[in-house]
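Removed: one protein chain of the complex. Kept in place: all other protein chains.
Each chain gets a letter, A, B and C, in the order it is written, and its residues are counted from 1.
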Amino acid sequence: MSKLNWGMIGGGEGSQIGPAHRLGAQADGRFVMAAGALDADPARGRDYAQRLGVAADRAYGDWREMLAAERDRPDRIDLVTVATPNNTHFEITKAFLEAGFHVLCEKPMTMTVAEGEEIVRLARDTGRICAVNYGYSAYPMVRQMKAMVAAGELGAIRCVVANFSHGHHAAGDDADNPRVRWRYDPAQAGVSGQMADCGIHALHLASFILGDEVRTLSADFASTVPGRVLEDDAMVNFRTESGTVGRLWTSTIALGRQHGLDIQVFGEKAGLRWASEQPNQVYLHRLGGRVEIMEKGEAGLTDEAQRLSRVPIAHPEGFPLAIANIYLDLANRIAGAPAGHLPSAEDGLRSMAAVHAAVASAKADGAWVDARPPMFR
Amino acid sequence: MSKLNWGMIGGGEGSQIGPAHRLGAQADGRFVMAAGALDADPARGRDYAQRLGVAADRAYGDWREMLAAERDRPDRIDLVTVATPNNTHFEITKAFLEAGFHVLCEKPMTMTVAEGEEIVRLARDTGRICAVNYGYSAYPMVRQMKAMVAAGELGAIRCVVANFSHGHHAAGDDADNPRVRWRYDPAQAGVSGQMADCGIHALHLASFILGDEVRTLSADFASTVPGRVLEDDAMVNFRTESGTVGRLWTSTIALGRQHGLDIQVFGEKAGLRWASEQPNQVYLHRLGGRVEIMEKGEAGLTDEAQRLSRVPIAHPEGFPLAIANIYLDLANRIAGAPAGHLPSAEDGLRSMAAVHAAVASAKADGAWVDARPPMFR
Amino acid sequence: MSKLNWGMIGGGEGSQIGPAHRLGAQADGRFVMAAGALDADPARGRDYAQRLGVAADRAYGDWREMLAAERDRPDRIDLVTVATPNNTHFEITKAFLEAGFHVLCEKPMTMTVAEGEEIVRLARDTGRICAVNYGYSAYPMVRQMKAMVAAGELGAIRCVVANFSHGHHAAGDDADNPRVRWRYDPAQAGVSGQMADCGIHALHLASFILGDEVRTLSADFASTVPGRVLEDDAMVNFRTESGTVGRLWTSTIALGRQHGLDIQVFGEKAGLRWASEQPNQVYLHRLGGRVEIMEKGEAGLTDEAQRLSRVPIAHPEGFPLAIANIYLDLANRIAGAPAGHLPSAEDGLRSMAAVHAAVASAKADGAWVDARPPMFR
Partner (left out) sequence: MSKLNWGMIGGGEGSQIGPAHRLGAQADGRFVMAAGALDADPARGRDYAQRLGVAADRAYGDWREMLAAERDRPDRIDLVTVATPNNTHFEITKAFLEAGFHVLCEKPMTMTVAEGEEIVRLARDTGRICAVNYGYSAYPMVRQMKAMVAAGELGAIRCVVANFSHGHHAAGDDADNPRVRWRYDPAQAGVSGQMADCGIHALHLASFILGDEVRTLSADFASTVPGRVLEDDAMVNFRTESGTVGRLWTSTIALGRQHGLDIQVFGEKAGLRWASEQPNQVYLHRLGGRVEIMEKGEAGLTDEAQRLSRVPIAHPEGFPLAIANIYLDLANRIAGAPAGHLPSAEDGLRSMAAVHAAVASAKADGAWVDARPPMFR
């Protein structure tokens, strides 16, 4: 299998998400990091890229330079990852898709629903892959949950409860902390704070596992830290297309929760529970039985869960390998090999529609609103 | 210390809550079970009371007989516990208060807000104790949380998240199961199913720990099992008098949760988490610090938490001893000795007002409504 | 059912174990605390007993006074609990048995094997109950484990691993702390420190659950805190009568463990795990299956586990109710009613023999020695 060329925009030195992408892209040896425009500061970005092994002529100062240069190379990159500030995702993704590149975009894919629809259309028109990095959905045990729901092992689904709450913005030191401040500032973050930042991960996880999309929702937003314009705590009730009841709580002031992304699915025959801090187990409770602890890698899991589990049972696999699973299937898809699910531009669009619907509902005192993108209504 | 006489109405053989009351009342040797009308079937009730050590002449066939007989005895009971079907709590409590007895009533105290207000007035007028069995609030570590909030250790409280969800009614066999069926039938259960049954425990816990009452709320109810009229899954967003954001989820179809009563309190300086299935620990996360595991009985807890902890650190104490703490302070109060907090008729009334408010909100698509009893507005 | 009279020796104000006995004895309303010699200081003991509701003439200054007075009363106590310092257990237990009383003795029952054999013979000769307070064996889920082993659900048992380790004597402040110092002083504690204090609980639990007694053992003792003569950390390997391999670790310097009594049983068909800090669950792993969480009170448990579970599933029951289960069956046995297992003088003797064997082995560099009492060889 020949190696594919991979490039990255953003994710420079000190970034939070950059390492996960590099580990994820390289772990299986399917991609070589061939190009990069890693930093808002061109010199820093060029330097860091070279320290990471990128050749000097492909260590770019910004994404436009990278696009212009890569477009015409015979060994041009096969995939570009967009891990820049949120409000630049749209234009970069658009530009690379239009130039015929496959793209993996960090979430949120866009800032508006209209932009999201444009990306969806562009991906369809160009036939290029436009994936969005909902990496949690690539954990083996999350795939296992999806398979069990699809196979009817839970019976009809009654309720899904998804949370993504942490306490990392509880300090309230926004004035002094630029890494936090922008998140609650509409000028930089757009219409939503925590719902757009974390809530959409939980919402995507719910619809991914259920194989069912959010149709309507009602939201309650709060800005609990004085001075914040955007919400730092939100509750969203929703109903899916098939009528399942949904509950989603997301917060950044939840001291005591480190990375509180968890999901519970309740069906008429069984319930499932998974938490991202212990991603290798799922708790299964069949009606009339006991709670059973399912383990990644155990005998009897679906082929998909086994394929995406890389080391034996009870050897923990973490977040970087979930991201590696995304890259593995990007490589497979690009190579024309069989591949599993990839979170798509459609998923990115749905998230954006849900965020905007939640904002609208919260402003209207929790009125129930349509959460679907116009193009999917 | 001479022993007090105690009587019980309801809680007969096979009842779920009866044993907790008997263990709770007797554990400290402060009460002797002197009278009882334990069963809807008079003969069964008389027989069972005698098997429990009640003298034949005080093993009554029903509560009216008990009231008539006890009223005039020189050694009449000092306290009566009302653990009958919900829709009888009001009239029995009322009758015993009017006759000058102290009462411990199971929750819900009444079926309507008006009844609740009547009980509150009656308790005030008669000067009798009318306590409601919100027993979870008597766990030592719950008292510790309350004390920490009151002492300002968490700073201003931003958000409280309280859940009480289980999966014990997930079977959906209501037609064949009378122990479940009545709960979703308005004719027997009144206006609310799970919110009135369990949600009010979580709500009481929240307001107890915060020392702050619910002012407004917005609710989303669902009857996820076909055929149920009343809700078996509910989400309530609320705001307290002081503006704290509240989230409350309660469910009976949550397969995988056995007794999922838990509460998280998030303040500007720290967060706390407690779960009823492991009642002897509280997780404390101070801003900038690590999560610490507080243990019942450890050095440095408040006097109240220490007083209500009965065996040394890390020897678990469970639900019956929380109930025993309620009875201990009932004995103290009756004896005129110093006593701690007792959940009161006011608490019972507030619960009822919140239930009715939630029902109204849910019917109005989640409109925000006043959750306070009229007499407290 | 008429109430039985109960008396207590030791367990005065501020004692650790006293409250558990009083809660345990009274919770079911089967015993009335009728007499007591609670304290080494006669005046303090009399005063405290009266505050606990004992009549003035039965609030005794010491156990000899109590024995002399109770012996001749027509309403004499039906059961006496001995909760005095360890080195007095033998003479008090002996004296009360000889006077025809039933006795519940705290562990260790005696200081020597010869004394233990004497108590066993005395109990047999007098026909009196002589129980030893191995209360952990009365948890419902421990009874469930025993029943599963007996029923062959685990197949042949291969190995048992029992620990009882905590960090409460890690401070090393023995010189200033009399509550700790005596435990490591041969003049007060006898031949063994932690093995005699806690190790025997774990050992009893192992043999109780297995229904199989320790035959030989090899021990490694350490006094990790400078200045301690007796061991504060011990490891004992053993073999049971039927050849099961045993591992037992016990420590008092294990900072991080609060009450680390736990046991794992491994059979050819399944494994079980239970920990005293979460006594209401057992983890069951059947060969080829998943780990399942068994819950106290769940459907399908044995009758014995159900009988000793007092409140519904997932309502936690703790240590005082395990002790209450011992008292419940003492009441039943005294009343001639059907009763479950009571830890016996034979159990107390076996513990003492094992302690002395461990001491001998440790002194002989871990040589394997016979752990059985001479009278059972």
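Note that in this section a residue touches a chain if its C-beta (ideal position, glycine included) is under 8 Å from a C-beta of that chain, and two chains touch if they have at least 3 such contacts.
Keep in mind it's a predicted model, so treat the numbers as computed, not measured.
Visitor: Please provide the labels of all shown chains that the missing chain touches.
Guide: Visible chains that the missing one touches: A, B, C.
Visitor: Out of C:A69, C:L122 or C:V161, which touches the unshown chain?
Guide: Of the listed residues, the one touching the omitted chain is C:V161.
Visitor: Among C:R71, C:R247 or C:R307, which residue is in contact with the omitted chain in the full complex?
Guide: C:R247
Visitor: May I ask which residue of B:M294, B:L342 or B:A362 touches the chain that does not appear here?
Guide: Going through B:M294, B:L342 or B:A362 one by one, B:M294 is the residue touching the chain not shown.
Visitor: Where does subunit C touch the missing chain, residue by residue?
Guide: Within subunit C, the residues that touch the unshown chain are 158-159, 161, 167, 170-172, 218, 220, 222, 224-225, 233, 235, 237, 245, 247, 249, 251, 253-258, 264, 266-268, 270-273, 283-288, 291, 365-368.
Visitor: Since one chain isn't shown, list which residues of subunit B touch it in the complete complex.
Guide: Answer for subunit B: residues 284, 288-295, 298-299 touch the chain left out.
Visitor: To test your reading of the contact rule: which positions on subunit A touch the chain that is missing from view?
Guide: 1-3, 16, 19-20, 22-23, 26-30, 32-33, 51-53, 166, 168, 258-259, 276-280, 295, 310-321, 324
The definition used in the following text is that only the chains that are shown with their structure count from here on.
Visitor: Measuring from the mean of all protein Cα atoms shown, which chain centre lies nearest?
Guide: So the chain sitting closest to the middle is B.
Visitor: Based only on mean CA positions, could you tell me how far subunit B sits from subunit C in angstrom?
Guide: Comparing mean C-alpha positions, subunit C is 35 Å from subunit B.
Visitor: Measuring from the mean C-alpha position of subunit A to the mean C-alpha position of subunit C, what distance in angstrom results?
Guide: 54
Visitor: CA centre of subunit A versus CA centre of subunit B: separation in Å?
Guide: 42
Visitor: Multi-chain contacts in subunit A: which residues touch at least two other chains?
Guide: 284, 288, 291
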